[in-house]
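Only a single protein chain was left out; the remaining protein chains are all shown in position.
Just so it is clear, A, B and C label the chains in written order, and each chain counts residues from 1 on its own.
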Amino acid sequence: MREALDRDAILAWLALAADRLEAEKANLSELDRPIGDGDHGVNMARGFAAVRAKLAAEQPADPAAVLKAAAMVLLSTVGGASGPLYATLLLQAAGKATGKPSLSTADWADCLAAGLAGIVQRGKAAVGDKTMVDALDPAVRALDARRDQPLAAALAASAEAAREGMAATVPLVARKGRASYLGERSAGHQDPGATSSHLLLQALAETAARS
Amino acid sequence: MREALDRDAILAWLALAADRLEAEKANLSELDRPIGDGDHGVNMARGFAAVRAKLAAEQPADPAAVLKAAAMVLLSTVGGASGPLYATLLLQAAGKATGKPSLSTADWADCLAAGLAGIVQRGKAAVGDKTMVDALDPAVRALDARRDQPLAAALAASAEAAREGMAATVPLVARKGRASYLGERSAGHQDPGATSSHLLLQALAETAARS
Amino acid sequence: MKKIINDPEALVDEAVEGLAAAHPDLVRISLCPRYIVRADAPVSGKVALLSGGGSGHEPLHGGFVGRGMLAAACPGAVFTSPTPDQMLEAGKAIHGGAGIVQIVKNYTGDVMNFDMAADLLRAEGIEVENVLVDDDVAVKDSLYTAGRRGVGLTLAVEKIGGAAAEAGMGLAEVAGLCRRVVANGRSMGVALTACTVPHAGKPSFALAEDEMELGIGIHGEPGRERVKLEPADRIAELLLGPIIEDLPFERDDRVLLFVNGMGGTPLIELYALYRKAAEIAAAHGLEVERRLVGSYVTSLEMAGASITLLRLDDEMIRLWDAPVVTPALRWGA
Partner (left out) sequence: MKKIINDPEALVDEAVEGLAAAHPDLVRISLCPRYIVRADAPVSGKVALLSGGGSGHEPLHGGFVGRGMLAAACPGAVFTSPTPDQMLEAGKAIHGGAGIVQIVKNYTGDVMNFDMAADLLRAEGIEVENVLVDDDVAVKDSLYTAGRRGVGLTLAVEKIGGAAAEAGMGLAEVAGLCRRVVANGRSMGVALTACTVPHAGKPSFALAEDEMELGIGIHGEPGRERVKLEPADRIAELLLGPIIEDLPFERDDRVLLFVNGMGGTPLIELYALYRKAAEIAAAHGLEVERRLVGSYVTSLEMAGASITLLRLDDEMIRLWDAPVVTPALRWGA
């Protein structure tokens, strides 16, 4: 059980996320087919594989440096809507992490909140628009409510909140992104981006849970 | 039972042939699909429908005139390989029929022989090349052997000979026409043109059999 | 769906290499980051048009790079927008000192990536104008959607804007002209079959033998509604009707009528469709001044077509007619 997220924890998280995205690639793209263009899994797997390679090559000094490096790689490898959005998330998080050798629960709560704010600013999506925001927003709130709790427990709770937010996108009618072109027909499908957001936060929780 | 083929008999024949080709359209094209380009039935049906329309409009004076008019219509409506070939058949037959108000068995034997000769000259196909010649050649020989017999019986025999020739094309490897591109793979299929040749001679036999 | 393809992940790079090998006189390429620029770039003193988007819409955009049209195109992965680093490097390669106009099809991903690219280019001291193309009337433009999609009209924006840049017009003028084209053009498409994204391996949606998808985009997204397959003449009505209503186009408007194939529909069908489309346009009193028929803004091997109508003015006509020398569109030189 980790008490805080140091550089190695962030590296471990991103590596695990890359594994999970590779494993979930087909499923994520499958989710994107009925209400999008069927490439979300491929986009994310491609991007995080590149992140892993990059971070293996150059070992950044601290959490902020790792997050920033990952953000730049995502920006140039994912494309689509999710690329700039996840890049923004990590970039804003990096900003909050700057100067900190390791991140406490409260630190990470601030990082994630800043990341979400960046996504909302760029994508203009509100909760209920059937986007990754529907998974990230409850996760941020769950985390904020647990600022003083042990890291592993807090991250587990935020991942669980993301999972609920993800599941809650199923009945929604999309108002942003490709899915919005379908209007009513977008209801009844789980949003791919919300699903990948949960996957990322779940991977982080598991990373923290490991000793 | 007709004793000879007068103008009306030729008209009746071509009209019946048009009916039969329309009815067999799909089957003839189906035969043309595996070893050709799947259009023989459509080509023939289109051509003979036009012949019928043309002959209904202008009523030519004698057998020769009817055959010639039909030939010109086929030439401009069938296209493909079978168009010029059947047009040539009727044109050559018309030549032999010139001046005759009605055609005896012997007369028609000469007409059909001339028609076949024309087809062979234009198409350079020999018996066994898996073409319409394989149905027409035996029909011509059967007819020639019955020059002095009653018309109906002789035509029935020539139609039967055509049927056998048609059936005999199945195992053959094509040496002329599109089917020849397939080489050995053309074996095992009945030749569409041989089939339409039998259909035409069968229609003539039936026409003659009717009183 | 079967494809002539090696590794799906390599398809886009290989196609870009093929484009360069087939048109060495017209274009130059870079693979990392991936972009295509006109052979004589940068053209100093002239505005440069830069566009791009997901691959799978060929010849859009790479086939439109050359004199009189695009200075550069940035191909993303299939149906996935390109990334800012591509536009940054392509932009630096084509900048002739007069600024860059980015032609962006209105999709969330494209908009975000080109916005970021614009920031990066400006940071390099290059003036940038972004022009959003959103001509697809199948999508209602409301607060509740990402807005209308950019489809067939993109070709006209790139042709007319490119001619304006070639003619030496300034950055604001070229961007303004492009926006005028956007404001006066509308499109709608129909799919008879879905297409298969190479790395996905299966069709993006399923249509029965007697169905067609009306109002599709160009990324294999499902369309506005699924209806029974109709005859060509009826399809022309179903596409042109909403287009004419939307702008609206009115009697005596002079127009460009563009019948576009989605990739898998042969030319013989497109011309038969054009025939009826022209008839309908005439029946509405529109004067078809310019025409284009072919598969130019495609969706891989999807069977289907789209129709684009653009209201022309004298300047647009002059610029449409101006010489263009690209792999896919060529006249006047």
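The rule we apply is simple: contacts are C-beta pairs under 8 Å (C-beta built on N, C-alpha and C of every residue); 3 or more make two chains touch, one makes a residue touch a chain.
Keep in mind it's a predicted model, so treat the numbers as computed, not measured.
Asks: List the neighbours, among the chains on screen, of the chain that has been left out.
Replies: Counting the whole assembly, the omitted chain is in touch with B, C.
Asks: Looking at C:D141, C:E173 or C:D233, which makes contact with the chain not pictured?
Replies: Touches the omitted chain: C:D233.
Asks: If I consider the whole complex, including the chain that's not displayed, which of C:L88, C:M212, C:L286 or C:L309 touches that chain?
Replies: Spelled out, the listed residue whose C-beta touches the missing chain is C:M212.
Asks: Out of C:L247, C:V293 or C:M316, which touches the unshown chain?
Replies: C:V293
Asks: Out of B:L85, B:L143 or B:A205, which residue would touch the omitted chain in the full complex?
Replies: B:L85
Asks: One chain is left out of this view; which of C:T154, C:T193 or C:T308 touches it in the full complex?
Replies: Once the missing chain is taken into account, the touching residue is C:T193.
Asks: Of the residues in chain B, which ones touch the absent chain?
Replies: With respect to the unshown chain, the touching residues of chain B are 29, 33-34, 36-39, 42-43, 46, 75-85, 122-123, 173, 175-178, 180-183, 185.
Asks: Residues on chain C that touch the omitted chain in the whole complex?
Replies: Touch with the absent chain occurs at residues 2-7, 11-12, 14-19, 21-23, 55-56, 58-59, 63, 78, 192-193, 207, 209, 212, 229, 231-233, 235, 259, 263-276, 278, 291-293, 295, 298, 300-301, 303-305, 327-328, 330-333.
Simple rule for what comes next: only the chains that are shown with their structure count from here on.
Asks: Name the graph shape formed by the protein chains and their touching pairs; answer line, ring, star, complete or other.
Replies: other
Asks: Can you identify the chain nearest the overall CA centroid, using each chain's own CA centroid?
Replies: C
Asks: Determine the centre-to-centre distance between chain A and chain C, using the mean Cα coordinates as centres, and give it in whole Å.
Replies: The mean C-alpha positions of chain A and chain C differ by 32 Å.
Asks: Mind checking the centre-to-centre distance between chain A and chain B? Centres are C-alpha means, answer in whole Å.
Replies: Whole-Å distance between the two chain centres: 76.
Asks: Cα centroid separation between chain B and chain C, in whole Å?
Replies: Computed from C-alpha means, the inter-chain centre distance equals 55 Å.
Asks: Multi-chain contacts only, two chains or more: what residues does chain A have there?
Replies: In chain A, no residue touches at least two other chains, as defined above.
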